[in-house]
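Beneath this line is the structure, given in structure tokens, with notes to follow.
Missing here: one protein chain of the complex. Every other protein chain is in place.
Order of writing sets the chain letters: A, B and C. Residues in each chain are counted from 1.
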Amino acid sequence: MMKREIPLLITFLTGLLMVVQFFVPHRPIGQIGTGVLSWYTIIAGFTLLLGIDSLVGMHLKKLQRKQSGWGYSIMLILGLLLALGLGIFSEIKYGSALAFGSPFMYLYTYMMVPLQATMFSLLAFFIASAAYRAFRARTLEASLLLVAAMIVMLGRVPLGAAIWGKFPILAEWIMTVPNAAATRGILIGVALGGLAMSLRILLGIERTYLS
Amino acid sequence: MTEDGETRKRRVDQGLRRVLLVFAWLALLASTSSAALAPPEIIKAFDTPNDAGGSNTITWKASPQDSLLLGYSVKRSAKLEGPFEEAGVVLKGQEEFQDAGLTDRQTYYYRVDARVLGDSASSAVAGPAVPSAQWFNLGRVNILAFIMLFAGVVLWYIARAKKGAKLFIRRIAGLDAVEEAVGRSTEMGRPLMFIPGLLSIDDVTTLAALTILGRVARKAAEYDTPVLVPCTDPLVMTTAQEIVKQSYSEAGRPDAYREGNISYLTYDQFGYAAGCDGMMLREKPGAVFLQGYFYAESLILAETGHSIGAIQIAGTTAVDQLPFFVTACDYTLIGEEMYAASSYLTREPIMLGTLKGEDLIKLLIVLALTVGVLLETFGKHWIQALFQ
Amino acid sequence: MNWLARLEKIDRRWIFLGVALVVAAPLLLGLKTRVDITPPVKNTFEAIDGLPAGSVVMVSIDYDASTMPENQPMLLAVLRHAFRKNLKVILMGHWPLGLPVGTLGLDQVAREMHKTYGTDYVNLGFRPGTAAVMVNLGTEIRNVFPSDYKGVPLDSLEMVKNVHNYNDIRLLVGIEAGDTYEFWIIYVQARFGLKMAMGTTAVMAPTAYKYLQSGQLIGLIGGLKGAAEYETLVNHPGIGLAGMPAQSAGHLLIILFIILGNIGYFLSRRKKA
Partner (left out) sequence: MTVVGIWIAAFLTLAIFSFLYKDNPFYKLAEHLYVGVSAGYYVIYVWSTDIRPLLFNPFVQTHAQTGSWGASLSQNAALFIPAVLGIVMLLRAFPKIAWVSRWPISFMVGIGAGLAITADVQGYLFPQVQATLVPLWVRGSLFTTFNNVLLFVGVVGSVGYFYFSREHKGFLGGLSKIGILFIMVAFGASFGYTVMARISLLIGRIHFLFADWLHLIR
């Protein structure tokens, strides 16, 4: 009971409360939403420790067993300790780790920023290789995909307009009419599917998350 | 045009602009100094509807000189005769202000001033307005009605399913591929990889993904193929561990379950992508499942998965990322198909019942759309109003 | 195997190399392109250009690393212009993670133009509370920033000794990646009448346009294209201008590869038939 029924009841009650507070502005019900969301943030914050536990555990195991690539595991753990160490130091010395000029922000500026930006920029390469491979006029559907992509690509750069003055206008039209129509259809489906899924969860029909 | 001509033209332009500027200033001065600055009109002040109390709403019709103004200053007083103090400022062109932080059941009066630099013109006083809280948000009654209708239809189909009615659901292409992917991975002696997206378990897409994971893990356990699940959210990780463990015991192989295969990487979006990419390159999974809610990292993952020759089955409700999955993966569950997949895979009649309910509502929506556009064509906005 | 049929299966690393080359080459060669100057960018330029030397300009860093490729070129171009006109620059920001990025740009331009900290420019740093910060700056800057980002009291910095509130500032330039610029308009433009121009990402520009039409913004720099225009106006080609041919070339290359792939596909299909 404690392992299944009570959790299902908790899900049902919190879910119901969230629905009710949407319709009742009066205090205190209407204010529950924001309060509970900050609770959510707090609980989620705690769970990060579980993640760290898993990550460190996995790599310590690799180290113990001297599995291939254990050297990199050392780097990973050192990186983790570096971030935590600089963070705690900055918290104490500067009052907040995010204070400008703190060593933690140095780490952010010269490690996190370039790593994030470079991983992100890999997309410029992958978008090219994916386009090359997938945009083949095999079927009517694939041809439409290809033609729409090419027109919009040409409509976005000055070069396209230089080739044919109407490319920007045509691209704009594709975005605002056929693209909007299909996106809308997909979103209506997603909304209904999400609604049904949420309902199944509240009613306890969908309970895989409690396996 | 010669360069000389161009400079001359520019000079003339500048001269013209200066003259115009002087005129504009004169006009503004004239309008402000001679008290001709027109105040806003038709001021109304009333309790803000459908709120938690403590707020009044003030509306007005913009001053005829709206375009010359800096904005409007809304003034409040407890008495009709004043003194008035500033409740807030809004930009020109706006005709409404909500005054919050008030005391319920107290009387307030309002005035709206049109402002230019160094001068203003006051409107007539409006009020009294008495803030109060409401127990039901009347503006959302249509949403409540729709949710009740939806729940009713779904519950009715569930009841029918429980009684044993046969419910037909068409095949979903990506789903049949699940079994094929697991089988092929096994033949090649490679593990499976399941990437559950970027969001946490408060997101229903992620929960649908986890349901799919349960079925994939069940198949994998039967074939004795390991399932790698790198996670960016610790809650998703722990939940996934439970689900996979359960699937292994359902398949009668609890001993084959390895908790270490379901691991946390990092909360950072691209750090997670970098870690997943590395894992793909080194573990060489035979099949990669990209199921859940994704952002820009979708294509980084899918292209890397393709490069190692894995069968890729994607599914997401993130419309922005669907184009990338469709181009880079072998199968993609598009939007609602993903939700459908999670109920379809279980083959439980109750689950199929909710799908049937969704379809009936879909029919009703198409009906409303059809009637609605016809009515719109004749200038009637009845259906439009229902969805306000 | 027919070489044409091989077009169907080009190793993706050739594609990667191609993309890297066509994007890097215009940057490295400093290829010059002409961009048409649009009025919103021109107006921003003229607003700064028309200020007398010694006027104080405030620059707000309301973006962070994720939109740096678009926003940073704007910042650099505007700073270069301001320093060239011998204007004084106050830098601040409303995004906690944005300031390091803005400071990088400020330090770079100041070094390159031989400007001195404290006399030519000052970096105030970040304080939380967006709207509250904006309103308080209207009465006294020291209420919010008693000292600069390094903790030096403002009164000991030559440049800001006599700068107390928006009355002492001639123009605000916001470099924006979110809705912070609307706060600037609502809380500062409407209340204090401070002139402002914004540099926004390309995605935001259409929305920001309405404030331009209503006269609440005097200028608008939109996306990399806007940055390129500004670079043209200050006659200092940078990443924005170099980016334009790189963009066109990148798009063209991808289209070229798509066409090659299709040629290969049709040829190999005909062979089979």
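Assume a residue touches a chain if its C-beta (ideal position, glycine included) is under 8 Å from a C-beta of that chain, and two chains touch if they have at least 3 such contacts.
In this text the structure is predicted, and so the values were computed from the model without any measurement.
Q: Need the list of shown chains touched by the one chain that isn't shown.
A: A, B, C
Q: Taking the full complex into account, find the residue in A:Ile29, A:Leu63 or A:Ala124 that is in contact with the omitted chain.
A: A:Ala124
Q: Considering the complete complex, identify which of B:Leu235, B:Ile262, B:Ala287 or B:Cys329 is in touch with the unshown chain.
A: With B:Leu235, B:Ile262, B:Ala287 or B:Cys329 as choices, the missing chain is touched by B:Leu235.
Q: Could you please point out the chain C residues that touch the chain left off the display?
A: Looking at chain C, the ones touching the missing chain are residues 13, 16, 19-20, 23-24, 27-28, 30, 68-70, 72, 107-108, 112, 202-203, 224, 236, 238-239, 242-243, 246-247, 250-251, 254.
Q: On chain A, where is the contact patch with the chain that was removed from view?
A: 2-3, 6-8, 10-19, 22, 33, 35-53, 55, 69, 72-73, 75-84, 87-88, 90-91, 96-98, 104, 106-115, 117-125, 127, 131, 135, 140-142, 144-153, 156-157, 171, 173-175, 177-192, 194-195, 197-199, 201-202, 209-210
Q: In the full complex, which residues of chain B touch the absent chain?
A: 140, 142-143, 146-147, 167-170, 172, 200-204, 207, 235, 238-239, 264-268, 270-271, 274-275, 277-278, 281-282, 320, 322-324, 326-327, 334-337, 340, 355-356, 358-359, 362-363, 365-366, 368-370, 372-374, 376-377, 379, 381, 383-384, 387-388
Definition applied: only the chains that are shown with their structure count from here on.
Q: In terms of C-beta pairs in contact, which of A-B and B-C ranks higher?
A: Pair with the higher count of C-beta contacts: A-B.
Q: Cα centroid separation between chain A and chain C, in whole Å?
A: Inter-chain centre distance comes to 26 Å.
Q: When the C-alpha atoms of chain A and chain B are each averaged to a single point, how far apart are the two points in Å?
A: Computed value for the inter-centroid distance: 13 Å.
Q: Calculate how many whole Å lie between the centre of chain B and the centre of chain C, each centre taken as the average of the chain's C-alpha atoms.
A: Distance between chain centres: 28 Å.
Q: Using the touch rule from the top of the page, what residues of chain C touch 2 or more other chains?
A: 12 - these are the residues of chain C that touch more than one other chain.
Q: What are the residues of chain B that contact at least two other chains?
A: Residues: none.
Q: Can you list the chain A residues touching chain C in their complex?
A: 98, 100-101, 105, 108-109, 112-113, 116-117, 120, 124-125, 127-129, 131-133, 135-138, 146, 149-150, 153-154, 156-160
Q: Would you pull the chain C residues touching chain A in the complex into a rising list?
A: For chain C paired with chain A, touching residues are 10, 12, 15-16, 18-20, 23, 33, 35, 65-66, 68-69, 96-97, 99-101, 103-104, 125-126, 149-150, 244, 247-248, 250-255, 257-258, 260-262, 265-266.
Q: Sort out for me which residues of chain B touch chain A in the complex.
A: So the residues of chain B touching chain A come out as 50-53, 133-137, 140, 143-144, 147, 150-151, 154, 158, 200-202, 204-205, 207-208, 210-211, 214, 231, 233-235, 237-239, 242-243, 245-247, 260, 263-271, 273-274, 282, 296-297, 299-300, 302-303, 306, 317, 319, 322, 324, 326-328, 334-336, 338-340, 342-343, 350-351, 354-355, 357-358, 361-362, 365.
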